[in-house]
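This report refers to the structure that appears directly beneath it.
A single protein chain has been removed from this complex, and every other one stays in its place.
Per-chain numbering from 1; labels A, B and C assigned in written order.
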């Protein structure tokens, strides 16, 4: 069973999540710069953050499936589980924006990010448990970003209870450290190609 | 005529249905946990249920077309007929949520589920009637889930007339029994691969 | 230049048009059958009509590009021109529904259908003008449906000025005669396959 249709479906869902968030941007009633900043300024910033997050998941998803894992029923549902958490981004982003980064909405946004991270981890596990998956497990052996991210999300959730705006800092930090896509996969593919050449 | 474009189009429609339902989630006006649960709690649960249903149809659709059926005009329309019923999920889910699981909306939700199940059955029939379709008919010979589901939907519709919340139970039950994707197809593909190896 | 990406993009646009129309369906405030019929009954019917139209265009588009036409800049824009007209369906359908099939909205709906038909005709012409396109021109030599449709659309537009509901009849008639996909392409592909076998 090939992964091409799973990838196409995931691409579709991620593409729509990104675009649907723009629908949530309130269009200013007035015609000046002040109206734009007042009505849409915060919304544009939170949209940018969520856009980067979806972009990160798309990049890593893309890299993960370049390892051509075997697809079982378990992998299909682990993937849908990830898409479920990501599909809530437009909702939690809208609440965060409309309440001007209030306490609980910032916590809920962090819980959503954490949920997606855990779902991605489960997907990675489901894939490495397939026959031939040890290969993939080795690629992800030292996954410091994968372990640091949930810690930062939880830090953000705790900080949100103190000062909501502070809670956003770790969320932004995770986005920044993931902006560089998962080099391990590229390195593995290159190493394998070199091996094939010498053999 | 290959099925790749039919699959791509169906993937697109299903991906959008899932994401569009999130647009129907009301964002709380307030900033507390109570506001979230009061405004969006029920909506998140019904969204989860409909999400799982779309996921089930995507999984089974994916399995069905891995048998590489011949595509005729009849199959194209049987597929569009299925997509029509599935495209109504955001509408019936929204009515169910906004009326807090009232009687008739729960019945209508069940009718929508039943309609999609019948449309899927018609699609499966249209495919097995193509030249070479007996092969596929054999795979689906003992389709207990396929027969149980409409019975449970009808049970749910009847129960909704008594107590609407009770009607949701059979709908949830169907989702649970289908969470495991259609193993028959995987078994058939494996058996065929083994046969090819011995030949 | 292959047509695969043009097809994927068109599939995406058509898939979204279909699903976006469901967002236009007003969800009833009440909880009874009467509320459903009163608020959404007409909307469901016009949605069904527009859904069938998009389905027809998808089927015919699918058949047209199975002839593997050469893709030039002109074909790309002829295709985008068609997608433009089709993308207006959610808008004209919503106006038709919300005004309960008033005179001018029924005329405008017909103009939209006519515009899409003309755009499809232009796309077909752009394709047959490519090198090697005579082959495709022969397939579409006796295109009675292609000629009858605009006549029926214009009849519908005129009838709408008399009694708007009457104007819908020719629109429905066109949908019915096109429900059967374009057999000429299937016949041509079969004939060609047979020829290859004897050669």
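In the analysis below, a contact is a pair of C-beta atoms (placed from the backbone, for glycine too) under 8 Å apart; a residue touches a chain by one contact, two chains touch by 3 or more.
Note that the structure is predicted; figures quoted are calculated from it, not measured.
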Could you tell me which of C:25, C:108 or C:127 touches the chain that is not displayed?
C:108
Given the contact definition stated above, which residue among A:22, A:169 or A:191 touches the chain not shown here?
A:22
Interface with the unshown chain - residue positions in subunit A:
7-8, 11-12, 14-16, 18-20, 22-23, 25, 27-29, 31-33, 36, 40, 48, 51, 55, 58-59, 62, 66, 179-181, 183, 186, 189
In the full complex, which bits of subunit C touch the chain not displayed? Write them out.
1, 5-6, 8-9, 12-13, 15-17, 20, 23, 72-73, 76-77, 80, 83-84, 87-88, 90-91, 94-95, 98-99, 102-105, 108
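The rule is simple: only the chains that are shown with their structure count from here on.
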Turn needed to bring subunit A onto subunit C - CA fit, degrees, nearest 5
180
Going by C-alpha centroids, which chain is farthest from subunit C? Tell me that one.
A
Just to be sure I understand: the centre of a chain is the mean of its C-alpha atoms, right? Then which chain's centre is nearest the mean of all of them?
B
Quick check: how many Å separate the C-alpha centres of subunit B and subunit C?
26
Cα centre of subunit A to Cα centre of subunit C, whole Å, reads 37
So which stretches of subunit B touch two or more other chains?
8, 12, 15-16, 20, 23
